[in-house]
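The block that comes next holds subunit A.
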Amino acid sequence: MADIVSTVVDNYNYWIYITLMMIGLYAIIAKNNLVKKIVGMNIFQTAIILFYVSIGVKRGATIPILEHAHGSHGYGVVHAAEYVNPLPHVLMLTAIVVGVATLGVALALAIKVYNEYNTLEEDEILAQIREE
Partner candidate 1 sequence: METIVSIKPLLAVLVSLMVVPILASSRAPNVREAWTFVAAGVKFLIVLSMLPTILKGTEIVYTIAEFVPGAAIQFRVDAFGMLFALVSSSLWIITTAYSIGYMRALKEHSQTRYFVFFAVALSATVGVAFSANLLTMYLFYEMLSFATYPLVTHHQDKEARSSGRKYLLYIVGTSIGLVLPAMLICYNLTGTLEFGKQGFMAGAGASKGLIGLLMVMLVFGFAKAAIMPFHSWLPAAMVAPTPVSALLHAVAVVKVGVFSVVRVITCVFGTNLLLSLDLGTIIVFAASVTILVGSFIALSQDGLKRMLAFSTIAQLSYVVLGVGLLSPKGMTGGMVHIAMHAFGKITLFFCAGAIFVATGKKNMSDMVGIGRRMPITMTAFFIGALSIIGMPPCGGFISKWYLVLGSLQAQQIPVLVVLLFSSLLNAAYFMPFVYRAFFCKPEEAMFENTIKEAPPFCVVPLVVTAIISIILLFYPQPFVRLASMMVQSITGA
Partner candidate 2 sequence: MVWPIDLAILTLVVMVAIGSLMVKDLLGAAILFGAYSFMMCLLWTVMGAVDVAFTEASVGAGVSTVFFVGAVFRTSRRTRD
């Protein structure tokens, strides 16, 4: 029993990221409002970022900025175990920016759709298209 609890707690991050992702995915598919879908899409993206950041975590390590950096020239020997893995962070910086770029375009499209149909609800828009 303690085993299961510890497994669940240990991998809590993974479970949460999957939960968030599924919330986002469900929202994109099932939500009727275009802006809500966009919110879902961003939650989906953030969940993946959470997953990546979780990969980088290392027990007993600190942030990936080398210490004693100011003014001195000798850094001494740097041990990899002392710092968390920086690579996922780099990747996720990119992913966040991509996310905000997509968000901008998505919102612009939503505004255009709204100008065209005067509503953001997908079923109402489809009804209007069918009437044409």
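The criterion applied here is as follows: contacts are C-beta pairs under 8 Å (C-beta built on N, C-alpha and C of every residue); 3 or more make two chains touch, one makes a residue touch a chain; residues count from 1.
Selection criteria: all candidates are chains of the complex that A comes from, given by their letters.
Because the structure is predicted, anything quoted here is derived from the model rather than measured.
Peer 1: Spot the contact partner of subunit A in this complex among 1 or 2.
Peer 2: 2
Peer 1: Going by the contact rule set out above, which residues of subunit A touch candidate 2 in the complex?
Peer 2: 9, 12-13, 16, 19-20, 23-24, 27, 31-33, 35-36, 39-40, 42-43, 46, 49-50, 53-54, 56-57, 61-65, 84, 88-89, 92-93, 96-97, 99-100, 103-104, 107-108, 110-111, 114, 119-121
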